[in-house]
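Okay, structure first, notes after.
Heads up, one of the protein chains got dropped from this complex, but the rest are sitting where they should.
So, subunit A:
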Amino acid sequence: MFVTKSISAEHKDLIHDVAYDFHGRRMATCSSDQSVQVWDIGEDSEWHCTANWRTHSGSVWRVTWAHPEFGQVLATCSFDRTAAVWEEVVGESNPNHRGQNHWVKRTQLVDSRTSVTDVKFAPKHLGRNNIILRIELCVVDIAVRLQNEISCKMNCSCISWNPSRVHPAMISVGSDDPSTTGGGKVQVYEYSDGNRKWNKVETLMTVTEAVHDVAFAPNLGRSYHLLAVASKDVRIIMLKPLRRAQSTVGQHSGVTRFEVRQPAQFDEHNSQVWRVNWNITGTILASSGDDGCVRLWKANYLDNWKCIGVLKADGTHHGPGHSGRSHSSHVVGTSATSGASSSSSGAAAGNSSQSSTRVRFTVSPVTDIRVDQKYSVFF
């Protein structure tokens, strides 16, 4: 039995992302109205909006919290081609709101040439070199820049950090390139401390459709990593590191090899899947699709993955024709850009930048991810 409590947000447009903080006592929302709101649970156990400010000059796609060890810090990314990091400070410098907390922009990454579609903080154990208050930030963007960038050779839409403490830093990257001939759409990179580089360790060749979200599950002491992929369907991929001795000798000797299996694949959404999200223990996966449903997936004690719940929007005010239309418009949208060239990483990238990126991609189909390690927030 599901019990639902609804809160009316004060956004003026569609909400694109909502993020709980680490303890689930605060949440942040971001919207097409270019603003971010922060909500807190009050004494009355109700949610109150405690901050609402304009963050970008375009739709804000994602919002995410840093681990509270780093303070109250948010990162946002937007259609305006930037990503920003925000910190909450206690009533300094603003005489009108003395004593009241407010959010200050600590940094802005403005080197992207198109919409920045995803932003994720690294797991806190990767806070390197004991330099405090450093937050690693991984931003998907299309620009070619700086050290520690990853050349994906595909346009990326989403990223996920592997939260495992025992494994070297690892991320997976998904591409929403609609062409199905381009090979695997999910790549896995591992950071090598030895040569201080990100190495590609795996490409999931089985996923050839556009990917809109990837998510590593919390490890839970498993001997393998679980990666959820949102594509035409929901997939759960198992990456089991093979012992180093078994890996090929030579230049790859420092790189982990994986045994890749796919324990589950669900097409119940019957349409494009947009988002995948693990619960805290990495045991239940929530997926969102174009069918308007959130579906919950869980493995039973025999490790069989099954749907355990479906949440559906109350669509009584919209006939099936309405949702059908939005479906088809989506299909048209993607097929128009399919072909030899690829679309930009952001599905909603502006027309002008779209055409220019497309040309660029035809010449050199390279997308880069910047993993900015030297970045830090100073107080």
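Brief remarks follow.
Methods note: contacts are C-beta pairs under 8 Å (C-beta built on N, C-alpha and C of every residue); 3 or more make two chains touch, one makes a residue touch a chain; residues count from 1.
As a convention for this text, contacts and distances are computed from a predicted model.
When the unshown chain is looked up in UniProt, the name that turns up among "Mediator of RNA polymerase II transcription subunit 10", "Nuclear pore complex protein Nup85", "U6 snRNA-associated Sm-like protein LSm4" or "mRNA decay factor PAT1 domain-containing protein" is "Nuclear pore complex protein Nup85". Annotation: of A:H16, A:H56 or A:K120, A:H16 touches the absent chain (contact as defined above). Check A:V110, A:M205, A:L242 or A:C307 against the missing chain and you find that the one touching it is A:C307. Residues 1-20, 22-25, 27, 29, 31-32, 39, 47, 59, 61, 68-72, 88-90, 124, 130-133, 218-221, 272, 274-275, 277-281, 283-284, 286, 288-294, 300-302, 304, 306-315, 317-318, 322-323, 326, 329-330, 333, 346-351, 379 are the ones on subunit A that touch the missing chain.
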